[in-house]
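Note that this complex is displayed minus one protein chain, with the remaining chains in position.
Chain nomenclature is as follows: A and B, assigned in order of appearance, with residue numbering initiated at 1 for each chain independently.
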Amino acid sequence: MAAPGRRRLAVAVAVPVAAVLALFVGVLATREPAVNRKTDSPLLDQPAPGIRGETLDGQRFDLGDLEGRWVLVNFFASWCVPCIQEHPELKRFSAEHAAAGDAEVVSVVYDNDQENTERFFAREGGDWPVVTDPQGRVALDYGVARVPESFLVDPDGVVRVKITGGVEQAGLDELLAEAGG
Amino acid sequence: MNAAVGSAGVVLGFVSAAGGIVTIALGLLGGRRGMLRQIVPFVALVALGAVVAVAAMERGLITRDFSMAYVADHGSSKTPALYNVATLWSALEGSILLWALVLAGYLAAVTAKFRHRLDDPLVGWALLTMFAVCVFFFGLMLGPANPFHTVAVAPLDGPGPNPLLQNHPLMAVHPPMLYLGYVGFTVPFAFAVAALVTGRVGEGWLVETRRWTLFAWAFLSAGIVLGAWWSYEVLGWGGYWAWDPVENASFLPWLTGTAYLHSVMVQERRGMLRVWNLSLLCATFALTILGTFLTRSGVLDSVHSFSESAIGPLLLGFFALVVFVTVGLIGWRGDRLRAPGRIDSPRSREGSFLANNLLFAAFALVVLLGTVFPLVVEAVNGDRLTVGEPYFNRMTMPIGLALLFLMAVAPALPWRKASAETLAQRLQWPAWAGTGVLVLAVVLGARGVAPLLAFGLGGFAAGAAVRQIVLATRRQGWRGFMGRTNGGMIVHLGVVLIAVAFAASSSYDHQREAALDPGESVEVAGHTITYLGFEEDTSDPAKVERRARVRVDDDGVYEPTLQRFPNGSQEIGTPSVRSSLVDDVYLALLDPPASDGGPVRLRVIVAPLVMWLWIGGGVIVFGSALAAFPGSRRRGTEPTSALVAAGRDTSPVARRPGAARPDQERPERPERPENEPIGVG
Partner (left out) sequence: MADQPRTAPAARWVPWVLMAVVVAVALAVGSRPADDATEEDRVRAIASTVKCPACSGQSAATSDAPSATAIRAEITRRVRRGESDDEIRGYLAGRFDDILLTPTSSGAGGVVWALPVAAVVMAFAGLAFAFRRWQASSPTTASPADRDLVARARTGGSPADAHGEGDGR
């Protein structure tokens, strides 16, 4: 051919374009639906943000006082259905570890008023500290997007695990064993 | 009953489309041209199948046939008639059904239009392509997107469509418009494929599909603007465009389609850019399919997305098929189709079209990249990141400004080459118009370089468009508005209105959230907003409405509302907007009073010029309609242009194949460089 450069231009463009598109289709084909994606937190392996405030029964609470023990920081609201579902699991976890003295549960109220929260605990039970967070500062410090969310804080006060959605006692114990081991 | 009839319609459509493919393939490959003429009954049956299926679905919705799964899931006995009909496109399966109906309509229209040329292989391949697309969409309805499933035990009532989809009449018109646009691009795509396969890229088919492309483009534009308007009137956050994946999915084909409508003129006029134009048509169609995949597969998070479903892989497969077939065809044929020729100067009409195409391609690249980038990054290293509104705004702003500038300059450029003097003379008054707008904006208190540039360049571009229209009407009277050249200028005016309104409303809006007791007022950007009282309305069985009565300045009471539909636990807000040509006062009710006579929490947004977005949309549609009429064929020459263009036309490349044939119906004049600016289509 007299002008090979001209001849081959379309092929020279089409081949790389096809390659890029093949990669692109490959990426799209292997994506999971957006809803199933895991959530990370920049807080992992960082010191847990402090929680200082009042509990439901008017006492002073400071997360620092619990150093030396595992703490499950649980964010919840009485209007949230998965929170109601996870509550018995929390109770079991709390009871089990209160006896052993190695782990504590702390609940933080998320976007909820005192009255409804009190009613929630009266109905569902649970005897661990419930920190009111009237301005949502604690939830913000922990980066809570939607309840329920829970954080496992180790005895040195470092965040080790973030759980979005409801928790289960067995799963919590497993996480505890993993993180502690 | 309805379900059975509907299913029969879908099967009929599928089988007829498949039969159409076989018939055409036999005719084309076996060289039996006579068979190509036998295609009409297949087309009729595909159309019949689609109509029957849609009619069965609408009948099911209207008669509240809850034995149909679609009606049981998305219909309700309480939904008002308008939204009940619109329920057809409020969920995934129904939207595919609407798609199939529109597609069948286009197929029938193309067949009717080309009825005398059915044995032409070019038309044959185009129809074959359209049948193949039909097979895919009817196939979807036989597979994972079957709209005619039945339920074993019919419920007494259904939940109704998503509350957001049944509280504004725009929802009844916006999706059909969008689909007329989306699906319409199938027609030029089919002819592009046919041109590639047959190797015939003369402008004959181009001229004939140009109006189809223009038609699809106008509907897509209208659909996009109406979608923005719907968001504004319904979603309650005071915005109309958020670079959401679903919005981007509709915007991408618009960008490539717009690029095509411009660059096709270079092909018609100079015979160049053929392969590029074919590529743009293929890309436009592929992007409509990609958008459909992105919005219906659940891979992207979006407020508008359909529920996740199994049709994702099929749509992706179809996208891959379209892309690889067309890229393969272009790679195979492209070099033989390329036209010899050159562009004499960047300072020419064709040079400006090239720049225009580069900018539109860059625009599309930014939007596409921003939309899918999170998926790509996650695939590469597992990181999650978000590409949101600020990215799109920052990246597209310079491209948009550059396009406004081109819009101002290009109409004044003659084909081939312009001298600086000509340009300076033709652009002087438009440039003064732009300067005037800029100075006026500064005097009125507008600040910030980017919006000011948008105003100035907008004024410049509008000046250039008005100059063209004035020149044309002076010469031709009222016909000066017609034809694609002058209709195109009207479209430009609409685009300028939208650009200026976008810049103003997004740069100079003011927002307040205020808790107000009854009788209390708040001042926002010079407007006094007074909360008068609250009321609850239970008169409508379909919903409970709680309204705040709010007075804006001294002229009227507005009622931002919270609505609760009996089936949905979610309460949705409906904002209330006082619109004027100057600014909009947008009121959204955030929290109702906790107790009787207590304070409400309101969001008040004051944004200037919002109304001009919708007016601009109307102007675009109007201009597109004018552009569809053939313009004047009168010859006329401006002395200055003739001087510039003279002496160049003897070059052999100007006498290219496929140049204007005298008998060709073309709304343009071979040697009239002035007043023949960018048109649309």
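Basically, a residue touches a chain if its C-beta (ideal position, glycine included) is under 8 Å from a C-beta of that chain, and two chains touch if they have at least 3 such contacts.
Note that the structure is a prediction, hence the values are computed from the model and not measured.
The chain that is not drawn here is touched, among residues B:R64, B:R296, B:R349 or B:R467, by B:R467. Touch with the chain omitted from the figure is made, among B:A69, B:A132 or B:A431, by B:A431.
Within the complete assembly, B:W205 is the residue of B:W205, B:F293, B:F502 or B:W614 that touches the hidden chain. Touch with the hidden chain on the side of chain B covers residues 116-117, 120-123, 198-205, 208, 236-239, 242, 244-245, 301-303, 305, 336-340, 342-346, 351, 354-355, 358, 361-362, 365-366, 369-370, 373, 377, 380-381, 383-391, 394-395, 421, 424-426, 428-429, 431-432, 435, 438-439, 441-442, 445-449, 452-453, 456, 467, 471, 510-513, 573, 590, 638-640, 651-653, 656-658, 661, 674. Residues touching the missing chain, restricted to chain A, are 1-3, 6, 34, 39-43, 49, 110-111, 135-137, 139-146 (touch as defined at the top).
Just so we're on the same page, only the chains that are shown with their structure count from here on.
Those residues of chain A that touch chain B in the shared complex are 6-11, 13-15, 17-18, 21-22, 24-25, 27-35, 37, 40. Chain B meets chain A in the complex at residues 275, 293, 297-301, 308, 313, 316, 319-320, 323-324, 327-328, 330-331, 333-335, 338, 372, 375-376, 378-379, 384.
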